[in-house]
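All protein chains but one are shown in place.
Residue numbering begins at 1 within each chain, and the chains themselves are lettered A, B and C in the order written.
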Amino acid sequence: MAEKTTILNLTEEEFVHSGNRACTGCGLSIVYRIGLKALGKNSVLVVPPSCLTVLQGLYPVASTKLPCVNVTFASTAAAATGVRSAMMALGKDDVNVVAWAGDGGTSDIGIQALSGACERGDNIIYICYDNEAYMNTGVQRSGTTPQGVLTTTTPIKGKLQVKKDVPAIIAAHGIPYVATASAAFPLDFYDKVKKATTIHGPKYIHVHTPCPPGWGFDTRYTIKVGKLAVETGLFDLYEIENGSFSLSAPSQRLVGKKRPPVSDYFAAQGRFKSLDTDMVNTIQQQVDAKWAA
Amino acid sequence: MATKTYCEMISRSQPGPGDGGNTGSWRVKRPIIDYDKCIPAKTKKRACFTCWLLCPDCVVSKTIPPAINLDYCKGCGICAEECPAGAIEMVDEASQTGKEK
Amino acid sequence: MHIIESGNVAAATGVKLSRVQVIAAYPITPQTPLTEKLSEFVESEQLTAQYIPVESEHSAMAVCIAASTAGTRAFTATSANGLLYMNEQLHWAVGARLPIVTCVVNRGIGAPWTVWNDQQDSMAQRDVGWIQLYASDHQQIIDSVIKAFRLAQTVSIPVMVCYDGYLLSHTYMPFDLPEQSEVDAFLPPFVPKHFLDPENPGNFNTVTLPDVRPGVDGTMRPGYIEIRHNLHQDLRAALDSYAEIDREFEQRFGRGGSPFVEQYRCDDARFVAVAVGSLSYQLRDVIDTMREDGIAIGVMGVQMYRPFPDQAVASALAGKECVIVFEKALSYGNQGPLYSDIKSTLYRMDDRPIIHNYILGLGGREIKTQQLLDALTESCARPAAIEDTPRWIGLKLQEEHHG
Partner (left out) sequence: MRKDIIEIRWHGRGGQGAITAAKIVANGAFACGYKGVVMAPTFGTERRGAPVFTSLKISREKIYDLSPITTPDMVVVLDATLLEEVDVVAGLKENGLVVLNAPPPASNYTFGGARVAVADVTAHGVEAGLKPGIVNSGIIGAFAKASGLVDIDTLARAIEEEFTGKKPELNARAARIAYEHTFIGE
């Protein structure tokens, strides 16, 4: 197994310029910055409309130092396939071809193209940063918005449906690598992206990405809130390599330990304030049952 | 007939800093590092650098001591919140801009 | 060397001769034999290319867009609802100025479902900014595909090569197969000005502001409207470039000389029938018959529809008494699209011809030569008496409906 990356040996080379348009305290900014370090210079990005489109800069200035093609919302994975096929045609197959999309662009409008690329076995890395709603357009509910969350399209009752389990859907395609990660554990994310660059075929990484304005918490708590999601057992970090499941260290540490209650996580954010006690208890029971199994 | 040059205009951006302007002006609070508490500053060793790792805007340097580029620091406070030594304090921006003048 | 093959095989062979590097395709009738042939070319290693069996037409064009941005020659093909599903991507491809070539095997659009030919699908895409070429027979299909790749990379604008579903796609007829070496000499490899390059990173198709803005080097860069204006100007200039490309093709292959409109017995004609695709050829038999009866009539086939070759159309129709436009498409609630375009082209002429519009053949309704003869005979007999609204040919459950 590869050495775990540490802060001290993590490369200083940056691929994102300062002074970009990301919101203050943006979780995506953290994972993007760290993810690009893992990908390195010899990479091509494919990006659909999302917060990343704004973060990346408005014409004619780009905040990303890697080549990138912006594509239509539904087409991300297919466009990544297109870049890969061109690289194969040009004999430049050592390039990392990386789709980087939000949760709406992945779980909703983009899932058909993603499923197609996975089924074909296309040699791409697909990173979904999951901030659990359409943040770029002003916090509308998406397929991965958790149950009970207030968004601008679930403004009073909160979302009625449960969060769509996209990594499980993608894993069902039998692709060689599926992983979840969190902005609050950037080195774990770094190692997963790095690993993905060494595997042939489709790779899918789903990274939980706190969003201060969308989730309703102060900008300084981005890491705190992200950690709580993992430590309460709500969002689990794992890898599925060639069908073999393993919990990653931040989640593995929780096995057999007492976890903080999910209410700690809910209380830290404004978006859960419509949850009643019954609902919180139900969710706590679901999480407990999952971890007991 | 002279050959016409086509496609002189496409939207192809070139990398550069400050697409959003000097985002330091977004700041409401400013991070101040107390070098007496800051681990690499205090020990003069390459250590910790949590603030560098977690900064969303690449404005903290991985140096001894770490420094913050205030031209672009948006003042989120993640560095202050996460500093294991409690060495970073967020102070009112207004009080600081006054000092600079 | 002549071979007898279907129109779809003619198109596939043109694509192979053009040494396309990336092919993406999703099957739809009547395009399927074209993609089947291309997959056969790739699997049998007669063509070195990446063949991506995508899961939708939207993704087919996504693959082409990305592969073209990365600097390769890309191709796809579709029909009808598949083309409509691609619509967003068509806009994207041209806005990004990518030299993609797409064959559109013309088919009617649902609902109700039809698999048969008309030209509503591609005509409905006339405003996306793609160049549109229409072929009337298999020779024109294979030649147009090769010319399309040359044109697309010359002007950095994608090109649609359209041909009638079934009537051309599934019909076998002889055509000359160009030599690979000749095609190679005519069509140089695609060398993009900008491409996805880790050594020289750029960010393509980024959000562009309403106004101009300085770049990182301080020079002022265009806003959205300037970029769009540049596209429009380039599309207009593409007419000249295509004329040059067609001349060069004619010198090399001995075919060409009428890149925009193809005129048959028009020189001394008082009346001119106009149509797009195989119908313009079917009309030739009718024109011959009417000529035997002493009627001075010709036919003009429109071979490039976008950019609209208004000068070629105007000079072909100048001084004619009556122009009769037959169309297998309709801007519903208005008129045939070609009719509107020709009418606006004629508007500034001092002695503009009278112009008539016939709608026919929708959803594959058979077009009988006798029906064409009857319509033209009436139009020529009393040009001024026919109204400025489309007449329908061949309706069966009601009287022929005027207007």
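By definition in this document, a residue touches a chain if its C-beta (ideal position, glycine included) is under 8 Å from a C-beta of that chain, and two chains touch if they have at least 3 such contacts.
From a predicted model like this one, the values you see are computed outputs, not experimental measurements.
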Interface partners of the hidden chain - shown chains only, full complex considered: C
Touching the absent chain when the full complex is considered, from C:46, C:369 or C:389: C:369
Selected from C:124, C:173, C:207 or C:314 as touching the chain missing from the view: C:173
Residue of C:41, C:149, C:281 or C:305 touching the missing chain in the full complex: C:281
Absent-chain contact - pick from C:2, C:232 or C:247: C:2
Where the unshown chain meets chain C, residue by residue: 2, 4, 115-117, 166-168, 170-174, 278, 281-286, 288-289, 364, 366-370, 373
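By our rule, only the chains that are shown with their structure count from here on.
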Contact-richer chain pair (by C-beta pairs counted) among A-C and B-C: A-C
Averaged-CA centre spacing for the pair chain B and chain A, given as whole angstrom: 23
Euclidean distance of C-alpha centroids - chain A vs chain C, Å: 43
Rounded Å distance, chain B centre to chain C centre (Cα mean): 54
Residues of chain A touching at least two other chains: 56-62, 64-65
For chain B, residues contacting two or more additional chains: 11-16
Residue ranges of chain A in contact with chain C within the complex: 41-44, 46, 53-54, 56-62, 64-72, 74-75, 77-83, 85-90, 95, 112-113, 115-116, 119-120
Residue ranges of chain C touching chain B (in the complex, touch as defined): 95-97, 154-157, 193-194, 201-206, 208, 215-217, 222, 226-227, 230-231, 234, 237-238, 240-241, 244
Chain A contact footprint on chain B (complex, rising order): 11-23, 26, 46-50, 52-59, 62, 69, 71-72, 74-78, 80-82, 90
